[in-house]
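A single protein chain has been omitted; all remaining protein chains appear in their positions.
Chains: A and B, in written order; residue numbering restarts at 1 for each.
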Amino acid sequence: MRGHSGARRVSRALLITLILVWSAFPIYWALNTSFTTLNGAQSVPAHFMPSPFTAQNYKTLLNSSGGVGNQFWRSFLNATIESGLATVLTVVIALFAAYAFARLEFRGKRIILVAVLATLLLPVYATLIPLYRIMSSVHLVNTYPGIILVYTSGFLPLAIWIMYNYFASVPRELEEAAFVDGATPVVALWRVMIPVSLPGIAATAIIVFLMGWAQFIFPLVLSSDLTTQPVTVVVAALYGQRIVPFTLLNAIGVLAAALPGVIALVLNRYIVQGVMAGSIK
Amino acid sequence: MPVLLVVVLLAALVVLAAACGSSTSTSSSPSAAATTSSGVLPSPTAGSSITVVYHYPAPPKSVLDQFTAQTGVKVNWVEVGWDNLQTKIATAATSNTYFADLTDVDWSKVGQYYKTKWFMPLNPYFDAAALKADMPQIDTFASNGQQLALPFDSSFTVTTLNTKIAKAAGVTGTPANLTDYTNALKQIKAKGAVPNPLDIPFAAAEGLSTYWYQLTAAYGGQVLDASYAPQFTAPSSAGYKALQWMVDAYKSGLVPKANIGMADYQGFTSEMAPGRVASVFSDYSGSVGSIYDVPSSSKVVGQVQYIPTPGVSGPAPNLSNPDGVGIPVTAKNVAGALAFIKWFTDTQQQAIWAGLNGSSDVISGFPLPARVSSLQLLAQGNKVSGASELMTLLGSSRAEFPGPGAPPWYSQFSNAVYTNIHQAAAGAETVQQAVTNIATEVNQLKASQ
Partner (left out) sequence: MSGERTPTGRKRPRKRGRFLPYILLSPLVLFIGALALYPTILTTVQAFFTVNPMDPPTRFSGLANFRALFHNSFVRQSAANTALYIVVGVGLSTLFGLGIALVLQRRSRWRGVVLALVVLPWALPAVVESVIWGWIYDPTFGVLNSVLKSLGLINSDHVWIGIGRIVSIVLIELVQVWQITPLAALLILAALQSIPQELYEAARVDGAGRWEMFRRVTLPLVRPGLAVAMVESLILSLNVFDQVYVLNGFAPGGASIMLQTYQISFNNLNFGQGYALSLLATFATMLLSLLILAVVYRRVEF
C-alpha cells in the first residue's frame, strides 16, 4: 500500500489510542476506584489516580475471614469448576461430532447439523424453565453436575461450529495417508486430526470457558445458594444490596474480571483465530 | 429415517406431558385445616440436619450449636436476598423440588400460598389461639383457618428522622402532622445543609409499594377495601393524595434525583446512614439498631430516632409487615424443622436475636421480636436502641390489609403499584394515569379469581 505520510501516521496513532482508551478505560477506572478509600473514591471532582492509595480492599478480600471475602472466593471456585468441567465435556463431545460432520458421510447429516446450529438462535428463555424442571426431576438442581450439563448443552453448538470449520480446512491428504496405512477413522482422528487442529481445539476450549464464566441468568435460577453460585450471581447481588462500599465492590469486580481477563490477554491469539476461523463461510 | 422417528417420538412425548398437566401437583397434599392442635411435636432424628434459607444473616454459630446440642439436629443456614428468595421459593415449588426445610413466608404471600398449597399447615403442632396473646401478629400468617407460618419478628413501617440535622436547620420538636413534616423537610432543604432531605425508594421494587401504603394510612385511608376494590381512584381519596405527595416530593427536589433507581435498603445504607438525607417516612422498625447506630457502616450514630408517623391529623397507624417462617411441602426433615420453629420463636431466643445478650448473639438486621414477652425482657434490659419508642408504636400498629389479609394475587398487584409509581415519578405517566393503571390491574386480577 501507499507509503505512510506523517499525517497518516499521526492519525493512525490517534485512532489506535482512541481504541485503546475505549477498550481499557472502564477497567482502569475500576482499578483506580478499588485502590483507594471510600472518601478518596467519593471525592468531587473524581481523581484519576487513586489518592489516597491503599490496598486495603484487596487485603479484606484475601483475608476471607469476613463474610464478603468468603462469599466471593466460594463463588470464584464454583465458577471455575463449573466452567472448567463444562469446557472439558463440551470440547470432547464437540470434537467427535465435528469430525463426523466434517469427514464422514451418513444419512441425516444435513438435518442434524442444521438442527444443532439452529439452537444458536434460541433465546435463553426458551429452555430455562423446562431445563429447571428436568434438572429437578433428576435431583440435580443446585449441584455441579446439573449446572455443568446445562452449560454443556448450551455451548455445544458454538463449539461444534468452530471445530467443524477447523476440521473442514485441514487437507484431506493427511488422513488419506493414515488410511493408506490401514488406520480406521477413529485412529485418524486421534493421530492426525487432533494434533493438527490443536490451535482450533484450544480456541474452542478458551472461548467456551470464558462463556461459562460469564453465565448469569441460568445460575441465577438454577443455583439457589453458595454451594454452586458463580461469581456473576454474587457480584450482582452485592451490587444490588449496596451494603458493600463501592471501593470494595470495584475490587471484587477487578478480581472477578482477573481470571477471564488474564486468559484473554495471554491466550489472545487463540481467541482471535477461533473467532475468525469460524466466520469464514 | 431414524432421525425423523426420533423427532416424532419426542414431539409425542411432549404433547403427552403437556396434556397430563405438569403444574404443581404435589404428592403430599396438606391435611385439612385443623384448628385445634395437640401441641405435641414429633421428635427429630438425632444427627439429622435441616436447611434454613432466609433473607437474614445466620445467627452466630455458637447459638446454633446450642440448638444442635438440645435436639441433635444440625442447622445449615443459607442467606439469600429477599427478591431472589421469593424467586427461589416460586421456582422450587412449581417444579416440586426440595430446596429448604424452612424458609421465609412473607406476610403478603399468605393468601397466595393458601391457594398454591406450597406450605405445610402448622395447625396440628402449634395452637394459634393460645399463642395469639403473646404473638399479636400470628393471624397475619393464617388464611382460611390454615396456619401457614409463625411470625419470626414483628416488623412494621415507621418514620425515622435525623434529629441532629433537623435541629441544625432550626426545626424544633417533632412534627405532629403531615403538614408540619413537609414544612420541616422544606426548611431543612432551604437551609442548604442537606439539599434533598427525604428518602423515597423510587426503584420499581417492593419497597416502593409499602411506602405508598404507609403514606395512604397517614392520609387516613387504605388502598384496597375488604373486598379488594380499589380505594384510590378519586383525587380526594387517601391513596391518590398519597401518590401525589410522593411524586410532588420527587419533582420538587425534596428527594434526591438519584432515588429514581434506588430500592429501600439501598436508600438506608447509601443515603440515610451517611447522613445525606434527613428522614425516611416509611423506614423499617429496627433500622436504627441494625443500621444507623452501627459505627462501622454509619456516619450518623446516635442521631436518628423513631418518631410517630405524622398523619394528616395526628399520629398515623404503622403498618405491620412481619416476616414469617414456614415449612415448604417439599421439606425433607419436617420433625427437625418443627423443632427449629419452636426454638427459634420462643421468648428467650426472640429477645436474644434482638440484643438481650449483647451484640455478639444478635441476628444482624433483626427488627423487633414477635412475642410481647420478649419485648418486655428487652425493655427491662435496655439493650436495644429505640426499644421504648418501638414498643409504643407496636401498640398502635395494624395490618396492611386488615380483615381478609393480603390477596392471593398480591405479587402482581404490588408489581403494578411499584411500576406505575416509578413511572409517575420519572415523568413517564401522570399521577392520574398511574392511578387508573393500578386500578385497572386490580379489577382484572379480581375478575380472574
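Just so we're on the same page, a contact is a pair of C-beta atoms (placed from the backbone, for glycine too) under 8 Å apart; a residue touches a chain by one contact, two chains touch by 3 or more.
Bear in mind the structure is a predicted one, so any value in this text is a computation, not a measurement.
Among B:A100, B:A169, B:A204 or B:A439, the one in contact with the hidden chain is B:A204. Check A:V88, A:I134, A:L174 or A:V196 against the missing chain and you find that the one touching it is A:I134. Residue A:L149 is the one among A:V68, A:L85 or A:L149 that touches the chain not shown.
Contact residues of chain A toward the unshown chain are 1-2, 12, 15-16, 19-20, 22-24, 26-27, 29-30, 33, 41-42, 44-46, 93-94, 96-97, 99-100, 104-106, 109, 112, 115-116, 119-127, 129-131, 134, 149-150, 152-154, 156-157, 160, 176, 179-180, 184-186, 210, 213-217, 221, 231-233, 235-236, 239-240, 246, 249-250, 253, 256-257, 260-261, 263-265, 268-269, 271-272, 275-277, 279-280. With the whole complex as reference, residues 6, 10-11, 13-15, 17-19, 21-24, 86-87, 90-91, 93-94, 112, 115-116, 118, 202-205, 257-258, 260-261, 263, 408-409, 411-412, 415, 419, 422-423, 426-428, 437, 448 of chain B touch the missing chain.
Basically, only the chains that are shown with their structure count from here on.
Chain A and chain B have Cα centroids separated by 38 Å.
Against chain B, the residues of chain A that register as touching in their complex are 67, 107-108, 111-112, 129, 132-133, 136-137, 139, 141-142, 220-221, 224-226, 237, 240-243.
The touching residues of chain B, counted against chain A in their complex, run 1-3, 22, 53, 57, 78, 80-81, 84, 87-88, 91-92, 95-97, 99, 263, 265-266, 269-270, 297.
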